[in-house]
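All protein chains of the complex are present and in place, except for one that has been dropped.
Labels run A and B following the written order; every chain starts at residue 1.
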Amino acid sequence: MSDRLERVVVTGVGVVVGACCGIDALATALHASSSLAAGVESRSPYHGEGSATQGVLSIGVDLSPWVPAATGRRMGRPSRFAAAAARMAVLDAGGAAVDDPTSTVVMATAYGAIEATEHLLRVERREGPAMVSPFGFTESVANAAAAHIAIATGAHGPNLTIVQREAGALTAVGRGALEVASRRSRCALVGCAEEMPPILHAFLDRFNALARGTATMTEAARPFDRRRNGFIAAEGAVVLVLESEREARARGARIRAVIRGFASAFDPTAGRLGWGRGHVALGGALTRLLERTSTDRSRVSRVVSGASGSIAGDRLEAHVLHEVWRGSTLPPILAPKGHTGEYGGGFLAAAVLGATQPNAGPTVGFDEVDPDLDVTPHGGGELPASDVTLVTSLAAGGAASWLLLEAV
Amino acid sequence: MLNEVELRQELKALIVQTLRFEGLTADRLADDTPLFGEGLGLDSVDALELVVALEKAYGITIRSHEVDKSVFTSVDSLGKFVARTLVAASTESAVNAQ
Partner (left out) sequence: MLSSPGRQQRRVVVTGLGAVTPAGWGVKAFAQAILSGRTTIGGFTRFDHVAQRTHIAGEVPPEPPTLRRVRGWHRLSNTDRFAVGSALEASQQAGLAWPLADADAAVFFASSTGGLLETERFVHALFDPGVATATRGLLASYSLSSPAEAIARRLGVTAAVETVSSACAASALAIEQALRAIRRGEVEVAFTGGSDCLCVTTYAGFNALRAVDEHPCRPFRADRAGLSLGEGAAVLVLESLDHAVARGAAPLAELMGAGASCDASHMTAPNPDGYWAAEAMRRALADAGLDSSAIDFLNAHGTATPLNDAAEAAAIGLVFGDRAHAVPVEATKGVVGHLLGAAGAVEAVATIVSLRAGTLHPTPESGPVDDALGVDLVLGRPRTSSTLRTAMSANLGFGGANAALVLRRWSEESES
């Protein structure tokens, strides 16, 4: 078997995030001065007094151009988002061999189809097990979205669903890219899908993970900001088409970005629900990624950070970046989760955009530097020419994953 | 007891609603439209879903061995099956009441 690896590129992107359908809609939204968030269902039986009220939701979004009613009639929401995003990505890539017998699907989800599960349990309890919906169960499994993508596209290669909380999306991209790089798969459909029903929103709120309004500030995700107090939860799906640069160029495809590298690590000092103190070890893992890919720090022209407004998460993120750039100035840092919220893939799509665009929108929610973090994210406007982009995600519970993207 | 025509109309509405055939009105579903394969294109999970809906709507119990494709050939065959099952159920409860 040849040791020579393929260079892997992104040739298609599909986006269903909030009300945005398609990468162009998201690109526009990322330049706005407000986030994609809107009010969550306030009469939910799960929310308590004073709970968070905002989320980036895809309610009432018309996906029928990509998922006709007949195809989507049995899909739960994450599957429908994923199938629509996959269809968009395939159209965007224009002619990639997604239906190759080896083409792989690697999708991530943080919480799976939790509304289908909740509905199943409610019916089981109120009406008895005999009334449980067979569809409801098949749609409640975490791999439903990945299975629907394979059915829709004819991808007969490995079909994986990664569950790694906030680090899942980049892990899915990285593992899918490795399949293409090694030539085991001709094409990879990678990304993530999430739904954010009231029950999940309320659960996250119970753990004080969500941003809340206070007497002096509105409810908002404030990445890196001194006043940050949580993230905005989001739903949706983003799918990327990955293929070898060789094949993409041979068919004259438009290349959105090159996947230069991927690494994944773990901080065992993290508790089940939070972030740990392992910035030195995590910084070491990230440094090794740069070394392994022969990427000098000076070539990292921008960082698309997974900082979400989480108090502890953003702190660890800042410390890891400072650990790697010790003695040097940090590159410009984009923090799109102020716009896109956490989960649902908005961040991943923003990273692909952020890797190549000459400018970026403001970091919504950021106003005041936190001296402990010493990070001032990009305020909007032009960026230095794009070379290599570092994309970061540190998950609650300790997982970490990073991608290096390269502009063509 | 419903007459056959009313039962078939009810079943059509049940199929459309349970199996989420948005945009398919009950009057466009003929009595003899094949439910599986060409026609409505249902599969085995659709059949199970319908069984749950039928059990709930009519208070009947449908055993696993009864869930075979001949029952679900068309609205017509389904109507006959439900009618038979309802009759059997009411006979059984009449017998048990004695």
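Just so we're on the same page, a residue touches a chain if its C-beta (ideal position, glycine included) is under 8 Å from a C-beta of that chain, and two chains touch if they have at least 3 such contacts.
Owing to the predicted nature of the structure, the values given are computational and were not obtained by experimental measurement.
Participant: Of the residues A:E41, A:E118 or A:E323, which one touches the chain left out of the display?
Facilitator: Among A:E41, A:E118 or A:E323, only A:E118 touches the chain that is not shown.
Participant: Of the residues A:R80, A:H201 or A:R260, which one touches the chain left out of the display?
Facilitator: Going through A:R80, A:H201 or A:R260 one by one, A:R260 is the residue touching the chain not shown.
Participant: Of A:V61, A:A97 or A:V141, which one is in contact with the hidden chain?
Facilitator: A:V141
Participant: Which listed residue, A:V163, A:I255 or A:A312, touches the chain dropped from view?
Facilitator: Looking across A:V163, A:I255 or A:A312, the contact with the absent chain belongs to A:V163.
Participant: List the chain A residues touching the unshown chain?
Facilitator: These residues of chain A touch the chain that is not shown: 1, 3-5, 7-8, 45-46, 74, 101, 105, 110-112, 117-118, 120-122, 124-126, 128-130, 132-134, 136-138, 140-144, 146-148, 150-151, 153-165, 171, 175, 177-178, 181-182, 199, 203, 206-207, 258-268, 270, 272-273, 278, 281, 284-285, 292-293, 395, 397-399.
Participant: List the residues of chain B that touch the chain left out of this view.
Facilitator: Within chain B, the residues touching the omitted chain are 43-45, 48, 52, 64, 67.
Definition applied: only the chains that are shown with their structure count from here on.
Participant: Could you tell me the distance, in whole angstrom, between the mean C-alpha positions of chain A and chain B?
Facilitator: Using C-alpha averages as centres, the distance is 43 Å.
Participant: Could you pull out which chain B residues touch chain A in their complex?
Facilitator: 19-23, 45-46, 48-49, 52, 55-56, 61
Participant: Give the list of chain A residues in touch with chain B in this complex.
Facilitator: These residues of chain A touch chain B: 69-70, 73-74, 127, 130-135, 138.
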